[in-house]
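Got a structure for you, written out below as structure tokens; questions coming shortly.
Only a part of the assembly is drawn; its chains keep their places, and the rest are absent.
Labels A and B are assigned to the chains in the order they are written; within every chain, residues are numbered from 1.
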Amino acid sequence: MSQANLMTGDPYDAIARLGTAPLWRYYGNLFAAEPKSRAVPYRWSYAALRPYLLHFADVLSLEEAERRVLMLVNPGLTEPPATTTNLYAGIQVILPGETAQAHRHTAGAFRFIIEGNGAYTTVNGERVHMRPGDLLLTPGWHWHDHAHEGDGPMLWLDGLDYPLVNALEVGFFELYSERTQKADVPDDISSRQFIHGRLTPAWDPKPSANSPIGNYPWEETSRAFDAIADDASGSDADGVVLEYTNPWTGGPVMPTIGCRIARLRPGFRGVSRRQTPSTIYHVVRGEGVTIVDGQRLEWGEKDVFAVPGWAAYEHRNASLSDDAILFSYSDTPAVTALGLYREEYVR
Amino acid sequence: MSQANLMTGDPYDAIARLGTAPLWRYYGNLFAAEPKSRAVPYRWSYAALRPYLLHFADVLSLEEAERRVLMLVNPGLTEPPATTTNLYAGIQVILPGETAQAHRHTAGAFRFIIEGNGAYTTVNGERVHMRPGDLLLTPGWHWHDHAHEGDGPMLWLDGLDYPLVNALEVGFFELYSERTQKADVPDDISSRQFIHGRLTPAWDPKPSANSPIGNYPWEETSRAFDAIADDASGSDADGVVLEYTNPWTGGPVMPTIGCRIARLRPGFRGVSRRQTPSTIYHVVRGEGVTIVDGQRLEWGEKDVFAVPGWAAYEHRNASLSDDAILFSYSDTPAVTALGLYREEYVR
């Protein structure tokens, strides 16, 4: 059949029927000069949200209570809901006596504890207790459930990478055979074995890209800041910023999510910088403002705020007498592993 | 202010105004039991598309000619156009005398040459000549342009990871200061230095996660198949399948894309398997059928077909006398680096 014969219809119709599109007529921008995230800079007010969290703790049905989480939805990323391009943040509240159905998922997760005492998460058979300021890990495909045996409500920040996992279309989910895992090792054993002195148990080593530490307790984090005191130079953009590390590798706690804690000294005013990964901050203590692509995010204690990828950010501690402490997490490990990390100072 | 006072309006309105959404009322599925790609199994017929490629080679304006590519758009991934979740394929045709404006982008890219002779791509100052069956790399942020100094049209498969790079919102693009790069090293030097005998230049080593090899020539690939002959067991799913490797690491050619070439012996009938990464195949030679999640993709010479992530696939060489040769690329390196690789046989 000759080429001429094939061309009797509209060739553009023909190639469309053959599953193709002409690049020369595509007006979308597949190659932008630089990234422009759909996510926007945003701050969530803990003071404003807390009463509602407690309200819903009162009124939700038993079934709903298990998902009693306010998703911190970036206005630019509403469906599916996400907080930055690859990451999710939510605030969860549970009440004494409540438990959650054990399950696991491909998405990596952590909890940073905001308020309350007496609850624990069971991760792969280890009960890990939660206190304010603690960072608890539930890496991908680790079984987890929780229970609250204390008094009063317990609130925490949930962080996950499900937006990334779902964008990659690689996510699995499974319910545990029973509602609750049995503890099969001593409570909090991973933290107790791994947290002190850069000492690592040398029997039965099981190195993994996921940290084996169930809890990076605030008590230790606090000790770190006390020890460093004012003797460290720190980062000109991020202050005295410490990375939570995986003891087996010295690297981030999970292959997709890195967690950090930073102290901005009284009066700290960071330089402006941007980087390809996005970051979600939680204010552990203090108040200040972060200027993100020219937009002022004023933050106070326990607020959460989002800095999209490649948005310039500049932190300022509003107090001349008190520290600000910022917990943060980002998709830096994922972006770096793919050779896609880039950063620059913004004059 | 008391909690009661805050609750005078509808609390759901209030929390929405505060930038949050109640997880307990979210009915989307953030945690599916297993991945279900939006991409569908699909085959693009080279025999059907070729006349149109040649037609457009005739009729396009000079300006349009530079983007004379048919994008192989997966019916499930039309906007932005993609071939599988993280990967793109297109077929490009250029004519003698044509050139392309030099540029670079974060997205990693390669060309697998289908037809023609006499063109070259200049990659970071090295002219790399193209012959059918050659695999040419243009890793992320490498300058590239091309020119055709031979006779007759030249057609190739373009592969890129821009869907991944854009989903992660980390992409940059830049035009070169001139239309064309000057050659500043001898032509094809990288291939000549690195391709033979697992020998690596030991002066001035510059290890990188991107392979330094501009061209993995078909001549060498052919030699590999000849040398292996029928003496290899091969993979029960993929036949005698060889990975193009980065000499500095022994790993994939780019951090996001892995490239392979497989020989399915006469009568080969693979077992059915699925894996979280997605794969795009190009039929270098032969004909057969690949059954993807129950759907038969019949393929002939030079066709392209897509196997979405976590879709079960089963290759069959239709000939009892001739080999089928399948070039393929996938996002396996990216998925693996993030700890998200999973595979299973499907009975």
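Simple rule for what comes next: a residue touches a chain if its C-beta (ideal position, glycine included) is under 8 Å from a C-beta of that chain, and two chains touch if they have at least 3 such contacts.
Being a predicted model, the structure only gives us computed values, none of them experimental.
A single sequence accounts for all chains of the complex, and while 2 copies are shown, the assembly in the file contains 4.
Assume only the chains that are shown with their structure count from here on.
Centres computed as Cα averages put subunit A at a distance of 30 Å from subunit B.
Those residues of subunit B whose C-beta lies close enough to touch subunit A in the complex are 3, 6-7, 11, 14-15, 18-24, 26, 28, 30-38, 42, 44-45, 48-49, 51-52, 54-56, 60, 64-75, 79-81, 85-86, 90-91, 105-107, 140, 162, 164-174, 209-210, 254-256, 276, 308-310, 334-335, 337-340, 342.
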